[in-house]
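Below is a structure I'd like to ask you about.
Missing here is one protein chain; the remaining ones are kept as they sit in the complex.
By letter and in written order, the chains are A and B; residue numbering begins at 1 in each of them.
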Amino acid sequence: MFLQQLANGVMLGSTYALVAIGYTLIFGVLRLLHLAHGEVFMIGAFAGLQAALIWHFGPLPALIAGALGAAIVGVLIEVIAFRPIRRRGNSHLAPIVSTVGVGLVLQEVMTKLFGSEQIAFPSGLQKQVFDLGFMSVTGSQLFILGTAAVSMIALHQFVTHTRYGMAMRATSENIHVAAILGINVDAIILVTFAVASALAGVAGVLVGLNFNAISPFMGFDMGIKGMAIIVIGGLGSIYGAMAGGLILGIAEVLSVAYLASSFRDAFAFGLMVLILIIRPRGLFGTGIGTAR
Amino acid sequence: MLGGYWESVAVFLGVNCLMALSLYIPMTAGLISLGQGGFMAIGAYLSAVLTKADVPFALALAAGGGAAAIAGLIVGTPALRIRGIYVMILTLGFGEIVRVFFQNFEPTGGPSGLGGIAPLTELWQLVVANAIGLLVIWRIRAVRLGRAMIAIHEDNAAAEAMGINLTRTKLLAFSLGAFVAGIAGGFYAHQALFIDPNQFDFSRSAIAFLYVVLGGLANPLGPFVGAAIVTLLPEMLRFVQDWRMTVFGALLVVLAVWRPGGLLPALRWRQK
Partner (left out) sequence: MTPILRVEDVSRRFGGYQALSHVTCEIAAGHIHALIGPNGAGKSTLLNVIGGSLRPNDGRLFFEENDYTGKRPDQISTMGIARSFQHVRLVPGLSVLENVMIGCHARINRGPFRNLLQFLGIGHAEASARRTAREMLDFVGLPVNSRSEPDQMPLADQRRVEIARALASEPRLLLLDEPAAGLHPTDISSFSVLIQKIRGLRITTLLVEHNMRLIMSIADTVTVLRAGSVIANGPPAAIRQNAEVISAYLGTE
């Protein structure tokens, strides 16, 4: 029973991790919080939904559609809401306003198109159950876990072994030096947004598959939890985002199973406050945010 | 006087102006709070509970503000050792924790909220409160605390070397802002007559942030102008009907790009 819950937690946690990675990547290169990232996650879910419904795609193509849709929207957001502000000299308050605006627009538009109620997400996956002896998993759960794992490994490879990935890391380290070294910072930022958004889109489709329902408002909660997760894991740290997401997922599931279920949403922030008091730089953070 | 509907709009505008003020104060010291909704909730709930127990309105308001101020001290303390972005996320977390708390707190109705609150709020009260608020931020540089806050905003280390106690100043800025938000919550509760935890969620805090940034930090009229625009704009966008919020969101993006420093120009001060 406990292992079962643990497995559920890991699954939930991996979707959290995928979204949190996006936040941390963007924070890494821009030092900004992308407050509309939750809505990008939501768009991914809907893109996957369209693929599944209209074109009768299976789950894997739906994932790709979700990732693609989210990536496109993510890149558009960078161009419309972040870039012009960067051009005019780096206010760090204005991007918050513009991302709130973008998030609002996305939420409203999707509500117009799909209504504000929850919409069923076709499962498309085998309902077969695999009995592992000490616990059982469904085909869909394996699919979700597998996808999340593959995505995170792919990201790791991308960041550590490709030119773009290394340019991203250099830009995160120091954007000015990166520019001087000849890195096309604007292009790298675009790539970062594309990757971050694609991961969020994948997470969106996975959530849809797992819970069989999505709504235009699903981005809101994910949005704010994502920020708590990156603080827990350490701002800018990809592994921190993964760890933080998993920890939160497990904590939430276990809290529902063994404690009062209504405090679930506060767990993210409770953990976050704890981290800020005990170890402000986060689990894997590098100490860029702490005082003397 | 104003017709009933417009009087109600004016009251809510007054509440929103107070919320803008509540954020403006810590932001002057460089502390960005995305959790003013949480302080507002504390003020709203406490004052409502007190007036139901026949406590006079003014006292209930003050108690709500006071409780919020204490919460401000509590939240402000971990915020002392961390930098900008972390303060934002910390306060965001605080706001969520408050919301979840009230969601589960049965004595105040839990998720079903608290109703039957006495309609004690009147427009003149909000006008007075806002006038006091405006006076405070207008003259902020004439007070030692105000100058200290502005000095901290730019440069913590230099301010400290000049003799400013960072801890005390930041905590004061934070809890003063929280106090104002608590008072705003009290006014709000006794106008809306029904409150539930979801009315004080992150949207509320994010909107307060919009008020301040749109108006601009450099001008004391900023929070009021910002609150007025954000409150009244959806009203004025009635002609686009269902697309109001979408247009509003788009306008936010446009404003952020076009005027990142806020809509009002900086007021250059002259010291006589």
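Here is the rule we use: a contact is a pair of C-beta atoms (placed from the backbone, for glycine too) under 8 Å apart; a residue touches a chain by one contact, two chains touch by 3 or more.
As the structure is a computational prediction, the values presented were derived from the model and not from experiment.
Q: Would you mind spotting which of B:Leu59, B:Ala158 or B:Met236 touches the chain that isn't drawn?
A: The one listed residue touching the chain not shown is B:Ala158.
Q: Which is it among B:Ala58, B:Leu73, B:Val128 or B:Val143 that touches the chain not included here?
A: In the full complex, the listed residue that touches the missing chain is B:Val143.
Q: Tell me which stretches of chain B touch the chain missing from the display.
A: 136, 139, 141-145, 147-148, 150-151, 153-155, 157-166, 218, 268-271
The definition used in the following text is that only the chains that are shown with their structure count from here on.
Q: Can you compute the centre-to-centre distance for chain A and chain B, using the mean CA position of each chain? Integer Å is fine.
A: Once rounded, the distance between the two centres reads 30 Å.
Q: Enumerate the contact residues on chain A facing chain B in the complex.
A: 27, 31, 33, 35, 80-81, 84-85, 88-89, 91-98, 100-105, 108-109, 112, 220, 224, 227-228, 231, 235, 260, 262-263, 265-266, 268-270, 272-273, 276-277, 280, 289-291
Q: What does chain B use to touch chain A in their complex?
A: Residue list for chain B touching chain A: 32, 78, 80-86, 88-90, 92-94, 96-97, 100-101, 103-104, 156, 202, 206, 209-210, 213-214, 217, 242-243, 245-246, 248-253, 255-257, 260-261.
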